[in-house]
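See structure below.
Only one protein chain is missing from this complex, and each of the others stays in its spot.
The block that comes next holds subunit A.
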Amino acid sequence: MALWAARGLAFSLPLVGVLAVAYAFWSASRPWTGPLLVAASVLVPLHAVVMPLWRYRVHRWESTEEAVFAAEGWIVRQWRIAPLSRIQTVDTVRGPVEQLLGLSTLVVTTASSSGAISIRGLDPGVASEAADRLAEITRRTPGDAT
């Protein structure tokens, strides 16, 4: 949850910062930056609290002998499935925030250019174990990866 809060804040805080700078140094813009700042001071903390809780309720993942499944999103929800016979690479990635929080991301790519499945905020041990297992099954499963 802390991960999503941090990611949310990493996006919204710079925006607020720009607004505040504009408010302080560019007096002509005050009629519209003022109300925006007030709105931001309410919405940003709300977003930082509600979004992670909500996401935590929605996000699920599972892998079987045949496919990887991930559910994600909070306002817009997504369920994604990739069969193991089409998997091209399995990676674990740890960004700076994730390293700080002791988490890891599992990235599963298929031959399609429409995007990989990334499962964020896993325990590093679980993620690397899952990556090894998927890689092992992928090796055993015959597939043309197209």
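The rule is short, and it goes like this: a residue touches a chain if its C-beta (ideal position, glycine included) is under 8 Å from a C-beta of that chain, and two chains touch if they have at least 3 such contacts; residues count from 1.
Throughout what follows, contacts and distances are computed from a predicted model.
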item: Omitted chain, identified by the protein name its UniProt record gives, among "RNA polymerase sigma factor", "YdbS-like PH domain-containing protein", "Fe-S cluster assembly protein SufB" or "Formate dehydrogenase major subunit"; value: "YdbS-like PH domain-containing protein"
item: Options A:71, A:107 or A:135, residue touching the unrepresented chain; value: A:71
item: Per the touch definition above, residue among A:13, A:46 or A:81 touching the missing chain; value: A:81
item: Residues of subunit A (touch criterion as defined above) contacting the omitted chain; value: 1-3, 56, 59-62, 64, 66-67, 69, 71, 75-86, 101-103, 110-115, 117, 121-123, 126-127, 145-146
